[in-house]
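Only a single protein chain was left out; the remaining protein chains are all shown in position.
Letters A, B and C mark the chains in the order given here, with residues in each chain numbered from 1 onward.
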């Protein structure tokens, strides 16, 4: 992941629900109360680039950080709710990932990193393998003459997240170049 | 043109195939030997013979590795020096030969049919042209690929001189590449400064700040997956102490995938998808080729 | 970027062809160069000596008509284009041989037959540029090669569920087949690695 990675920056802009562990002066603007303080237990949606840091920094150095709470508690977002997890387990290929979140994998990985979430990793592994085979079918089967833009790509293609789109695009380019090469020879 | 060194070299090459293995070992150190001069006629009889074709094969291997590796590999200084010199000589040679043809009145044509015939009569010349184009293509593609990586890791390479003592930047890059790196980073930084950084508070004006919430300097993706072919030692008699033999009698390199704490076997002749950092040393030693 | 993004981290099929074209192949030349005095580089006799940088020029300076010799594939194709040689097709490029490979592919669902690493490129190039040098009718050979390609693609498709975050062994896949697969296989495996890496790091910290 790179500092200049456009998709990583966009993924980081997604908002995650957070609960504040402290009364914090001046931060009211985060929940639309400019000039006010934020109260302990206030639930606020924060972009991940901010939430991620506030969720690991906090406490009071004077007392010693042992057991000190971070500024905020990150709460599971809808995209990782049990409902979505069950949907993945029961039918990863029919799932509309794009509508759940267009940076689903990137965010899920960030989440797993933050919380050392082994179950999530298992689910992602399964989902990735199942869906990528379907992506490969599409990437390799589309025929040369059907390449005109705007053609119906099938409903599955509309359900891809950004990583999957990139995977599709690159695999498809490769298969297309190969077919072209074979036809020309 | 006076004595044609390549002709003499080529003749020697035919008669002295026995020293081939010494060429290989010499070439393996290619990148770390600097400052040696081009071959001169008095000295070259004492040096191992480096044939154009042998060099081309090495160049192909460098090209393929460079194209597929996440990191910028060391510039093969001597190999490139020899190859560029040969390109220049061959250009002159071809010009010389084709001058001879131009003087030939039958070659003066502008209709396609007769120039077709004229070309057929010039088969060796045609072939030498094609040969040179092929060599130029590989050189061009190799260098363009390196420039792309120099750009990509521009800031990372800047820290190279102090951090990585193994290979200073001046050896990793050619003289021209060093200049390119300097000049391109300079104009790039100028752009970023003028467009953005100078409008930032002083503490946010750096482009190489790795202490923020996201590291600014990109390193090569060391554990990126690559396709590899395990060729093993070039000459059969050269054994590699790292090689082991499995129960099926096949020779293999035992490797460790650090991140997973997993062992794997790379059998000679096998094709694998492997993390780059696992096979890096074997690639640099020419025992494994990126494909 | 000084290298177009399409050429980053992969090769084009044309580049794979280029790599394969450097390999040697047998030809029957239709002309002789051997009798000429060696070292005669002048053009007074109208004969130019071959002098090459990327391929051995020795066989070319010693050609004897109708006597087989080995030259780089691209040279063979160039001579062929000029009607100066015929190409000796490799032994595996026969209907019977290809059928044997097809049978093997069908019988062994877990393995690929031991076709040469450059089979697809060699076959396609010979089909289009030296069809008259092949031992069997080119349209039948094309059919067999197409069958082989499809069977192998199907097997590759089946194998994709074995992609993982560790490593993979893919013996007997040809370079062109690997290249076609590359973006997909590496894309998926790199993502799997990232997914699993997200907890691997934590594990180390815990220890």
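The criterion applied here is as follows: contacts are C-beta pairs under 8 Å (C-beta built on N, C-alpha and C of every residue); 3 or more make two chains touch, one makes a residue touch a chain.
Rule of thumb we're sticking to: contacts and distances are computed from a predicted model.
Participant: Can you pick, from "non-specific serine/threonine protein kinase", "39S ribosomal protein L43-like", "Phosphatidylinositol N-acetylglucosaminyltransferase subunit A" or "DNA replication complex GINS protein PSF1", the UniProt name of the chain not shown?
Facilitator: "DNA replication complex GINS protein PSF1"
Participant: So there's a chain missing from this view; which of the remaining chains does it actually touch?
Facilitator: Touched by the chain not displayed, across the whole complex: A, B, C.
Participant: For the full complex, which residue in C:17, C:33 or C:194 touches the chain that was left out?
Facilitator: Touches the omitted chain: C:17.
Participant: Which chain C residues touch the hidden chain?
Facilitator: 1-5, 7, 12, 14-15, 17-18, 21, 74, 78
Participant: Using the document's contact rule, name the residues of chain A that touch the chain not shown here.
Facilitator: Residue positions of chain A that touch the missing chain: 3-7, 9-10, 13, 22-27, 29-30, 47, 49-50, 53-54, 57-62, 71.
Participant: In the full complex, which bits of chain B touch the chain not displayed? Write them out.
Facilitator: 84, 87-88, 91, 94-95, 98, 101-102, 107-110, 112, 115-116, 118-119, 122, 126, 129-130, 133-134, 136-137, 139-141, 143-144, 147, 151, 174-176, 180, 183-184, 187-188, 190-192, 194-197, 199-201, 204, 207, 212-214
Just so we're on the same page, only the chains that are shown with their structure count from here on.
Participant: Which chain pair shares more contacting C-beta pairs: A-C, or A-B?
Facilitator: Spelling it out, more C-beta pairs touch across A-C than across the other pair.
Participant: Chain B to chain C: how many Å between their CA centres?
Facilitator: 21
Participant: Just how far, in Å, is the C-alpha centre of chain B from the one of chain A?
Facilitator: 39
Participant: Residues of chain C touching 2+ other chains?
Facilitator: Within chain C, the residues that touch at least two other chains are 165, 182, 196.
Participant: Any chance you could list the residues of chain A touching two or more other chains?
Facilitator: Counting only residues that touch two or more other chains, chain A contributes none.
Participant: Spell out the residues on chain C that touch chain B in their complex, using ranges where they run on.
Facilitator: So the residues of chain C in touch with chain B come to 1-3, 7-9, 11, 15, 18-19, 22, 39, 41-43, 48-58, 60, 74-75, 78-79, 82-84, 165-173, 175, 178, 182, 185-186, 189-190, 193, 196-197, 200.
Participant: Under the definition above, what is the set of chain B residues touching chain A in their complex?
Facilitator: Answer in residue numbers: 213-218.
Participant: Under the stated contact criterion, what part of chain A meets chain C in this complex?
Facilitator: Answer in residue numbers: 105, 108-110, 112-113, 116-118, 121, 124-125, 128-129, 132-133, 135-137, 139-140, 163, 166-167, 170-171, 173-175, 177-178, 180-182, 185.
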